[in-house]
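Remarks on the structure that follows.
In this view, the complex is presented without one of its protein chains, the others remaining in place.
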């Protein structure tokens, strides 16, 4: 009899259920007897001992279902040493639940913050397996997280819809795409959606270069221009400030950067500029086929790691191979877009302006 | 030889090209020789004589294409009697283009404002046929406009995406749906997307009733609530003000109503409330099958009317029959949602709160 | 306390769950206490007393879910008087279950055959409400059945996919669309998908007219032609035979009509002709926004009829109004496409060939 705990943590995304289904299908095909304990609303469930014992039928039909049947909560442990509001000491509380349920392993589906916490539990002696969830694809050590491609699909559909309306009206459209610290979604969706300008947190922009890109299109007789702007896009002026002043400057902002850029373009060209913010839709809906395949493969790998008692690992995709790396290698590190990435250079070859 | 002018006016929507294709296919099957003059960017093209002579091949492959191959412009003629910035007298200028090209008929694809202008040209003696375009489905005299169902699809997809993320996090989501004066899209998408609360311009809300709806769901153990809010949703307090004060009050607003409502819910429940604004995506992308069918039928009808020299008509759908009514019957009138509409009562039977 | 039985019968379609959700949401908003008995696999469940007592939570999240949570079975009662294989007398067995469970009403979601059976149970004194389910939209008395528009969407998507490949290769494509006796899906999807030829059971075709349509396109420089052919499309030769001979002739067929027509075109033009059969996908997947709206409205109406003890009715949509008609008015009658329907004439105006 194996007793496996499982939880989903951080912002939700499209293939959480698909991945859990993969883990559970894998466990049932490897072990004769398995009990699955699903903790509710992320680490909170582990801390307070809130869980559901899950039957195989709970995982039927959820391959295509967005969200998470376990619920999730965001960044609950910014300071792990600090007790909760109700005086609970977090880590010991989570360890206690793990021990009380006599778990053989805890499977954590989560992004950077959640994997950091998972690593902390590993250091405390728990058997933990991490699965790389996030729409942002910013987990260090894996080429691909599940959720990313589906988020790119939705952001791209938004750009497609905007394309027809922009072309009809001869407008400039600024589409704000998720990504506060990293710009992978905006980069991929921008290319896929035929954006003319892509602005990312990792490549500070000079608004004058954006103006030039618009002028160039105008001269070529193109009536419209589309900008794919990551939430965390930053101007060179602000990026070059010392850290403290930069933070202060960013806090002064009264509106999202997409609106700010729209205002600047409007002021410059006196034309019709619109902003669209697909927002949380980028986390929602069904996972696409790509995500379902890697989710299923990740799940199978997690089950195999449990069978091999190969704990303390984060499941990753590297050069098309599903693999596992020590959790501590990845924990706390982000995978950024670099201006030197081949894909950025290729995008520039296509004539896309990054504002740098 | 028939010489037919055509233009698309007002906000773009999904089946403009499909409808033009229908008109042109119909004309070519009825007449041996037809010349199609497509005016660019709406009435501006007619006014300044900017047009493209269109070949049948220009209409190949555009059935599924969003936007308009002719371009469009919004409400150019708020005051038809006023000359343009460059001193052009609008109506005479348009008449001149019509006469110069020796047109037999002008086909206008447009919403309320555009049909009003079309009617004005009719009064001036031009042969005009109107086609009821608008995502809002607010043209008086037709059960259905083309563009509406496709817009409902996109708003519904947004609600679907929000559903999975709302359920995973136990959040309240306010989704702002297009519709400043009329709430048909929000009403239909709200029902289709399983919204718990629908707020419309035509049915002023009391925020206390919205609170009650959220409390009721909480008591029933539902962790999340979804509101579909039309852009023009209005509170009872404001709706009941005298017109002048109401206008002043609305102008004071510093943020869209969806954000205002989100703030109120947050203040009341101290919980996690998010806003999503699909915005212009609701106008974009490919038309759905429903819109392509009615667009094609509308187009065929327009061609038939031209063959019958039955001018001055607006093509409409009434009780599933494609028909035509005198333009002046519809011009200047909006088709509102009524609180007494059967669909509103049915939605209430399903437990949906309208805030009234 | 109200005790309501519910079953889904016949071929599955896209909005069965959405409709049941509507009925149940409606019942819970009208009555303080309701018990829902869901019979499994259609009338079989009623006959053998196989049911699940359903909680409100069983209907959460199923608005978008294809298929039916109750399961269904096809035409189980071709001869209602004949006992089942295990000697069960059908009608009495169903009445017994109804009485044993002390039901106040039985809600039947089904197509023509299923509504006929529902009517029979009504004649036997049971309180029955029918809901018009079928992708074929062939139930007499309602303008629209739920499932139809979603099926049209999928058939149209198939035509869209075929369009790009047909155009690239310069091929003739024959797409077989569901509809043995009635051609509503093929007619609507054919128009929406830009088919050049539409062949329906109700409008027998002369293959020579199909040849002419292909030749006409070839002459106009079009490299490809797309045919939307209903499963039950029939040639004039066969249609004009006396009934007995016609049946014999149809039984002789060794392949579906789409393949037969493809062979004839290939023989005539010696060109590249392909056949595509989307088949059961037309019944599957999520309901579209249109279907979810009418399903929800139908469900609310059914709940209202139960509240009003207005039994023996079939819920229908007539001129955009959700209404109810006596079951016996509809039972046993099919709603066909007529060559005289305005939509057929409009399609002909667009240049679409029906082979007649």
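Annotations
Going by the order they are written in, the chains are A, B and C; count residues from 1 in each one.
Keep in mind that, in the parts below, a contact is a pair of C-beta atoms (placed from the backbone, for glycine too) under 8 Å apart; a residue touches a chain by one contact, two chains touch by 3 or more.
Remember, it's a predicted structure, so these values are computed and weren't measured experimentally.
Shown chains touched by the hidden one, complex as a whole: A, C. The omitted chain makes contact with just one of the residues C:276, C:296 or C:349: C:276. Summary of contacts with the chain left out: across A:44, A:297, A:313 or A:335, the touching residue is A:297.
The omitted chain makes contact with chain C at the following residues, 8, 11-12, 14, 16, 41, 65-68, 71-74, 154, 157-158, 160-165, 167-170, 173, 223, 274-285.
Although one chain is not displayed, chain A still touches it through residues 22, 25-26, 28-30, 56, 60-61, 63-64, 143, 149, 152-153, 156, 160, 163, 167, 188-189, 191-194, 220, 222, 288-290, 292-293, 296-297, 299-301, 303-304, 319-322, 342-343, 346-351.
Everything below uses one rule, namely that only the chains that are shown with their structure count from here on.
Chain contacts here run in a simple line, from one end chain through to the other with no loop closing.
Most remote from chain C, judged by the distance between CA-atom centroids, is A.
Inter-chain spacing, taken between the CA centroids of chain B and chain C, is 31 Å. Chain A and chain B have CA centres that are 35 Å apart.
Counting partner chains per residue, chain B has residues 160, 163, 167 touching two or more of them.
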